[in-house]
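All protein chains but one are shown at their positions in the complex.
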């Protein structure tokens, strides 16, 4: 069994080992012990903070193997993307071009530097070690952040977004960057990402990036081709997020042209589909209608104050006031029979 | 009893009488017999047309008093707002301004001429004679267009919008126009509306209107004050449309600054809340659970081919496969027992 | 002998004949009787001052008096863009700088503009191939400056001349291929033809409005911004000698440069001399000089030898006849060639 829980100070060493394998420029995660420790510290403070208005809080979750106590994944969420400045993205505008005289009608795409995502909450730092095999756990890890937001809505905005890494070649070069950012920054993609620390809310962006819309037809073919395309490593995250209800197409990243998925919380299944249930004892409750075959996977999360989330197969719980959890699940959640939990189908 | 039905050639005279009382610049309806006849002719052809892709079709509905055969209201819907050009609107952009050096952070609104609404379907021409007393019939009239779209989705876009008349003074002057359009058009608001015939998809708009964002703080106070505000005559329509699921705030009209409400069809109650039911005979069916008190108002619409819509109080029909209609209602709908209709709570 | 003179209504037929030889590339001189006829009428009214200054279009013809044929034509349009928008790209500079990163990037930018609205335009210069010898081309081009020097009060502060832009060997415009084609979706010649017909609303409809960084364009498109067609190089040099400069305005289709000048700073205005006609032979150290009469309604000019920087102009009887002048009449002179040491 795996559990998602807030990161703890004691996790720093394990995280260092885990994140050594993450890809810079793709996973927006720290890789040095010092930076990892700072991130963990910030997260611990954020979970402990009393929040009135979402601001600089940053919450880091880890996926832990309950048996071996090994950390196998991370996922984070920032309360407000632009709390520290303005979060910049390219908005994908469509301009209708019609000339009745000439009987011409077509649309031109233009990328406009915009700051609309500034007050959104931002998902990031999604990394799982065995991403090809652990699909169910990956789904839990990705969604657990949103379940936390369901439990603690005052800590987050009404809208969420997730930038996914765009396409780069084997050498770490980005065709999108080469056509755009490089002309203004005068440096390589990886150098730029290193310099800016993956951030999109810095003053230097407004100083350096183009203020006028970029007409897509003027971009070289390779740059156009990767606009809104995900890095292969992001496919799993992309699938999980679109299943969740996130939508692509409207925004792309200003550096690598990767997609930025976004949604109002009402459009997200974690919000619209989660149900509050009382914990019941699985052993005491006979399986209903049709046995194992009818069981579905639920992500179940405990409380805001002591947040834990697990995924497990259960009987459909829609029509019941309670959800039946076996002892191991209750232990992992830290929830006793009769406690309230929220659950949502995965 | 009132019924909403497609306009017919024989209605021209009655429409001329009805629309004489509509307000130019507020109701985008023709007022001369010739133009009314043309609109009716176009509507008749549109209803009769076989449509693959929504284009220049324009559907006009009338609200008729079944007993007196009097016409008391109109409502229209255009299949594609920009079929005849590009539909222009101002998008209400918010620009985040942050200077860390100076510790300044605020947002600036800017209006950008955009063409995003071009492929939307457009509701217009909503007019009802006794708008203060006939609230239920007004709701029917407004919604009937959407029920027709539910029945004939291939005739319309996935998104809908409705421009509502903005604020003008007693003399028909618009503070928003005076601050913006007048500087480019060099004419009075009513002259401009008359010249352009209420259209927002004409070449002359792209020729004359500003191509660069208008920073709202630079507009005079009276113009800022009326941005997104409705003309008093539009309050009823506004209320009905927001109940329906339309959202304001994102777009305003380029001429008078009035709000443009818009929504994806999935967000509209006519789409998400309408149910297909079989017509049952009200006399044969005893009232269930609690009698009259539990009855709710339903808008009921018949088929695409011979469209009629009425509103009437019924027993809740959610859990039933049929809806019970009295003979008068069946007559008005042209629906026999056993026919399929769609209905939605009003 | 050749004389340059104000056009008359009698010139319409020969002018149309000449326009047939111009070929494409000059949009203001098409062999269209209605268009050219109307234009000559405007020109005649301009010299007669019966239309307002900003509507005038002064056309000049070079006539071969030996056979009465027209050898060339040129014009000065008093003000462009007052009835239809006159579009250009203006090249500007934007600096993107971050002190934190130590990055300082200076970028050229294209702005779609109508800045030159109302400028006086030198245009419609054409010399018949058989007359392209000696000083004829130079004289025809520069004749307009002498006219402006004489009638300076008729012209706006600024004058412009549009130069044909660079074309590749195959006749395509790299600038158009790199920019305009993406928005117009048609061939350069088609676009060019539409503008010649005065159909310009498609520009407002289809042209991107937002400032464009030049760096977005393909390199071959970037390289030709402000570059003239090979065959236009000599014409450009002539105008630059007279005090016109490329100031960053280019054609929106082929990026050919617009040369600009202040009337007050033209060589002709600074250096031309108001003198008195006398009959005789030039004596002493002379140079080739443009000499005109000072009559607006019957403007005429010859090319001859004059001394003392144009202050002494001895004209032959034939030349006086060509100028419609008597000895003692006022004349204006300007050396054809720019003096090395300008005073």
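Read from first to last, the chains carry the letters A, B and C; within each, the first residue is number 1.
The definition used in the following text is that a contact is a pair of C-beta atoms (placed from the backbone, for glycine too) under 8 Å apart; a residue touches a chain by one contact, two chains touch by 3 or more.
All values derive from a computational prediction rather than experimental measurement.
Peer 1: Wait, the hidden chain, what does it touch out of the ones we have here?
Peer 2: A, B, C
Peer 1: For the chain that's not shown, point to the residue among B:88, B:185 or B:246 touching it.
Peer 2: Looking across B:88, B:185 or B:246, the contact with the absent chain belongs to B:185.
Peer 1: Specify the residue from the set B:18, B:40, B:77 or B:98 that touches the hidden chain.
Peer 2: B:98
Peer 1: Quick one: which of C:37, C:53, C:92 or C:218 touches the chain that's been left out?
Peer 2: C:92
Peer 1: In the full complex, which bits of subunit B touch the chain not displayed? Write them out.
Peer 2: Residues 97-99, 101-102, 104, 106, 108, 110, 183-187, 195, 203-204, 207-210, 212-215, 217-219 of subunit B touch the chain that is not shown.
Peer 1: So that we can see where the missing chain sits, which residues of subunit C does it touch?
Peer 2: The list for subunit C reads 81-86, 90, 92-95, 97-99, 104, 106, 111, 113-117, 201, 204, 211, 245, 262, 265, 270-271, 342-343.
Peer 1: In the full complex, which residues of subunit A touch the absent chain?
Peer 2: Touching the chain left out of view, subunit A contributes residues 203, 206-207, 211-212.
Note that in this section only the chains that are shown with their structure count from here on.
Peer 1: Of all the other chains, whose mean CA position lies farthest from subunit C?
Peer 2: Chain A.
Peer 1: Report the most central chain, judged by the distance from each chain's C-alpha mean to the global C-alpha mean.
Peer 2: Central by C-alpha mean position: chain B.
Peer 1: Counting only C-beta pairs in contact, which pair of chains has the most of them?
Peer 2: Result: the chain pair A-C has the most contacts.
Peer 1: Centre to centre, by mean C-alpha position, how many angstrom separate subunit A and subunit B?
Peer 2: The answer is 38 Å.
Peer 1: With centres defined as the mean C-alpha position, give me the subunit A-subunit C separation in Å.
Peer 2: It comes to 62 Å between the two C-alpha centres.
Peer 1: Got the subunit B residues that touch at least 2 other chains?
Peer 2: Where subunit B meets two or more other chains at a single residue, that happens at 203.
Peer 1: If a residue has to touch 2 or more other chains to count, which residues of subunit C qualify?
Peer 2: Touching at least two other chains: 201, 205, 210.
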